[in-house]
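Yeah, one chain of the complex is gone here, protein chain that is, but the others are all in their spots.
Letters A and B mark the chains as written, and numbering starts fresh at 1 in each.
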Amino acid sequence: MEKRVVFHNRFLPYLLVAPQIAITVIFFFWPASQAVVQSVLREDAFGTSSYFVGMENFAALFEDDYYLNSFKITALFSTLVTTLGLGISLVLAVTADRLIRGATIYKTLLIWPYAVAPAVAGALWGFVFLPGPGVFAWLLAQMGVDWNFHLNGGQAMFVVVVAATWKQISYNFLFFLAGLQAIPKSLIEAAAIDGAKPFRRFWTIILPMLSPTLFFLIVVNVVYAFFETFGVIHSLTRGGPAKSTEILVYKVWYDGFEAQDLGGSAAQSVILMAIVIGLTVIQFRYIERKVHY
Amino acid sequence: MIERRPIADAVGHLIMLAAIFIVAFPIYLAVIAASHTIQDVSQTPMPLLPGAELLTNTARALFDGPQLVGVSGATPAIVLLMNSFIMAISIAVGKIIISLLSAFAIVYFRFPLRNIFFWMIFITLMLPVEVRIIPTYKIVADLGLLDTYTGLILPLIASATATFLFRQFFMTVPDELLEAARIDGAGPMRFFWDVLVPLSRTSIAAMFVIQFIYGWNQYLWPLLIASDYKYQTIVLAIGRLIRAPDAFYEWPVIMGMAVLALLPPVAVVVLMQRWFVKGLVETEK
Partner (left out) sequence: MAKVTLKGVKKNYGPVKAIHGVDMEIKDGEFIVIVGPSGCGKSTLLRMIAGLEAITDGTIQIGDRVVNNIEPAERDIAMVFQNYALYPHMSVYENMSYGLRIRGRSKADIETRVQRAAEILQLQPYLQRKPRELSGGQRQRVAMGRAIVREPSVFLFDEPLSNLDAKLRVQMRLEIKRLHQQLGVTSVYVTHDQVEAMTLADRLVVMNQGRADQIGSPQDVYNHPATTYVGGFIGSPAMNFLTCRIDTGQAKLTDDVILPLPAGWSVPAGEYSLGIRPENLRIARAGETAHLQLDVDVAEELGADTLLHGKIAGEEMVVRVPSHAGFHDHSRPGLVIDIERLHLFDRESGLRVATPG
């Protein structure tokens, strides 16, 4: 899509894009290219000079059990966050959509967790599950669970998944509700006249019509679980106990900052970049398809 | 809907109310914790009804900060909140300004590097801070911007999302408006200020909400840039305090701080809900 009518000016457009392009180059492209450069270098013991090591940093990564483990943890974490978050919000959106009264109020009362920072979400749920006074911790203890997510890796994963999912429900809910409300009522009525009962209508009409939204949200949620949950992990578990919640993004930060392994951290950055690029390409394939739809 | 089914409706309302209750529960609990003394909160389980200490604890959070041995220097929440406001508002306003300008250039001018710039902005979508942590930190350090507001704000100001939203909006502005303005004698910048910006008010409001929240909720970036307590944000402080070894003794104050940390962005979302929802759904189109 292009404008038919435009202004003619030789210098002004460059002046207008200059701030954005300057920041993009200085803080995005330059560091990203540095990450690529760093990933094939290794510093000597004193940190004064570095030398080319080719793919060695990557090779080392894939021989590192902790890194492979981090991959598995990230996969588990993002699968749980995505499926739980989408499942719960879909149920809520379908429920709210079919209620004539109250849908708007319910929307207002459900959207605000979107505004809560991941780190704060972590703090809040950490308190609910706090071994001892935490209310859910106490409930679990009453049920005979030996609850302490600071010591038990599985329990730690459970808590970070709860906190991360909680924060994302409102976003998913908004999109599902918008998607549902965009389905023409006449279509559903036609199906009803054809004799389809509500469940049947959901599977054969509503869900297929909602599939573009669903697909979009899957990508967004995976991106969220991969890259935007650092605050949840850092505030709740610091990747522990025993690295049981150390997702990839947390490990990049930890290896680079706390462990000072620049080459290794840079190699991880490059791998993460490849993942983001892959996800973005998938997302845009989908958008293109939606345009032709 | 088609069938009238009062029982199903009632069940529906129950599900929604239960969901709202569960979603709100952790915050309710945080408020309760902030309204009790540490002795009360230490019971198993902690009390579920409000106590009398809310004001005391909030005041302590605001003006003293929690007293913890494990974390050096207690920063009062008022300073942290101020930093968060500075960061969130500057990021939101900065993003809006530079995105309006670049979207204007890309939509309303033809120039040789136009497509290249467009793709450069697009590619930033694929480069979140998280994937280039160390080198970005290095640049900021080399520029001497560690522990400065500039360092906290400037690198986060480039935004493909806002640029795309404004670009999309500009594309819907009828060509005839520009032609009328040209006949009226308006040059590009005059048209931008007098016509385009006022027309974009709704998009700007939507972007403000989304980017304010984005700025307020930053965590990893301040963690890298602000080692000096004077520049820390409230969200960052929560994440650090909660894992301090002796955090337990200050739960009421920390929970009070957590509530303070989430109130401003939640208020923005709820008060500007209309723009926020519109902006959110539209940027993703």
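Structural remarks
We adopt the following convention: a contact is a pair of C-beta atoms (placed from the backbone, for glycine too) under 8 Å apart; a residue touches a chain by one contact, two chains touch by 3 or more.
If you're wondering where the values come from, they're calculated on a predicted model, not measured in any experiment.
Note that of B:His13, B:Arg114, B:Lys138 or B:Arg182, the residue touching the chain absent from this view is B:Arg182. Residue-wise, the contact with the chain that is not shown comes from B:Leu199, picked out of B:Leu199, B:Ala244 or B:Val270.
Residues 174, 176-177, 179-186, 190, 194-195, 198-199, 201 of chain B touch the missing chain (whole complex, contact as defined above).
By our rule, only the chains that are shown with their structure count from here on.
The distance from the centre of chain A to the centre of chain B, each centre being the mean of the chain's C-alpha atoms, comes to 16 Å. Of all the residues in chain B, the ones that touch chain A in their complex are 1-3, 9, 12-13, 15-16, 19-20, 23-27, 29-30, 33, 41-46, 48, 97-99, 101-102, 104-111, 113-114, 117, 120-121, 123-128, 130-136, 138-140, 154-155, 157-158, 163, 171, 175, 178-179, 187-189, 191, 213, 216-217, 219-220, 223-224, 235-236, 238-239, 242-243, 251, 254-255, 258, 261-262, 265-266, 268-270, 273, 276-277, 280-281, 284. Across the interface of their complex, chain B is touched by residues 1, 3-10, 12-14, 16-17, 19-21, 23-32, 34-35, 38, 88, 91-92, 95-96, 98-100, 102, 106-128, 132-135, 137-139, 166, 169-171, 174-175, 178, 188-189, 192, 198, 216, 220, 227-228, 230-231, 234-236, 238, 249, 252-253, 256-257, 262, 265-266, 269, 272-273, 276-277, 280 of chain A.
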